[in-house]
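For chain A:
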Amino acid sequence: MSDVTREPAGTGRELRLVGFLCNWCSYGGADTAGVGRFIQPTDLRIVRLPCSGRVNPLFIAKTLLYGADGVLVSGCHPRDCHYAEGNFYARRRLEVFRHLLPTLGIDPRRFEYTWVSASEGQRWQQVVSKFTEQIHSLGPAPRLPGAPELEWMQSGVNPA
Partner candidate 1 sequence: MRIGVFICHCGSNIAATVDVKKVAEAAWGMNDVVYSTDSMYTCSEPGQQAIEEAIREHKLHGVVVASCSPRMHEPTFRRTVERAGLNRYMFEMANIREHVSWIGRDKALNTLKATELVRMAVEKLRLNRVLTPKKIPATRKVLVIGGGVAGIQASLDCADAGLEVVLVEREPSIGGKMSKLDKTFPTVDCSSCILGPRMVDVAQHERITLYAYSEIDSVSGYVGNFEVNIRKKASYVDWEKCTGCGACTEKCPSRKTFDRFNEGLGATTAINIPFPQAIPKKATITAGACRQFQGKKCGVCAKFCPTGAINHEQKDEIVTVKVGAIVAATGYDLTDWTVYGEYGAGRYPDVITSLQYERMLSASGPYGGHIKRPSNGEEPKSIVFIQCVGSRDPSIGRPYCSGFCCMYTAKQAIMTKDHIPDSRSYVFYMDIRSPGKGYDEFTRRAQEEYGAQYVRGRVSQVYPRGDKMVVRGADTLLGLPVEVEADLVVLAVGGEASRDAPKLAEKLRISYDGFGFFMEGHPKLKPVETNTAGVFLAGSCQGLKDIPSSVSQGSAAAAKVMALLSRDMLESDPQTALVDIKRCIGCSKCVKVCPFGAIREQDLRGQIKAEVLEAVCQGCGLCNATCPQGAIQLSHATDNQILAEVEALLCQM
Partner candidate 2 sequence: MSQKNSYAYYPGCSAAGTSREYDISTRALCAALGLRLVDVPDWNCCGSTPAHTVDHALSAALSARNLAQSEALGLDRLITPCPSCLKNVHNAIEHMQDQHFREKVDKLTLRPLRRNHRVLSVLQVILEDVTPAGLANMVRKPLTNLKLVAYYGCLLTRPGRSMRFDDEENPTSIDRLLEAVGATMLPFPFKMECCGGSFGIPRGDVVARLGGRILSLAASTGADAVVVACPLCQMNLDTRQRQINAAGGTNIRLPVFYYTQLLGLALGLEEEKLCFDQLEVDPGPVLSRIGQAAAEEATA
């Protein structure tokens, strides 16, 4: 394994943020933010999905249990779904799911969902910045007892 992953040890600032974005609106919005050179914190890694309605709440639970410090889901604005109504299903599922997080021992503030259209580059910048800031104020997610030591944990990327 190369040493690239260990490179930013000195900075020690990044947390593990995962984003699930629909292809048509929010992924496009993140692209628009890039085209507009709207500088954002670098912590977030984006998984591209066809629709926010494709998000199974279990994805989020697993991502958090694997050790992510925060999960962000973003889709098209309500009424603007590429698939007509996918984001309505997403909204209902994710809202219920948010209330279940405490029973999993997870701080519900580590999970957010929102709507960003393909033209809202600036809004995407704000969403990422605010969410990253929110997770940083919570700090790294507490390690679950017995969880395996993972490579990135030793790399020093995570201050934990």
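With respect to how the candidates were assembled, all candidates are chains of the complex that A comes from, given by their letters.
The criterion applied here is as follows: contacts are C-beta pairs under 8 Å (C-beta built on N, C-alpha and C of every residue); 3 or more make two chains touch, one makes a residue touch a chain; residues count from 1.
What you see is a predicted model, and the numbers here were worked out from it, not measured in a lab.
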Complex partner of chain A (touching, any copy) among 1 or 2: 1
Residues on chain A engaged by candidate 1 in the complex (per definition of touch): 1-2, 4-5, 7-8, 11, 14, 16, 18, 23, 27-28, 30-31, 33-35, 37-40, 42, 45-51, 53-56, 59, 62-63, 66-68, 79-86, 89, 93, 125, 148, 150-152, 157
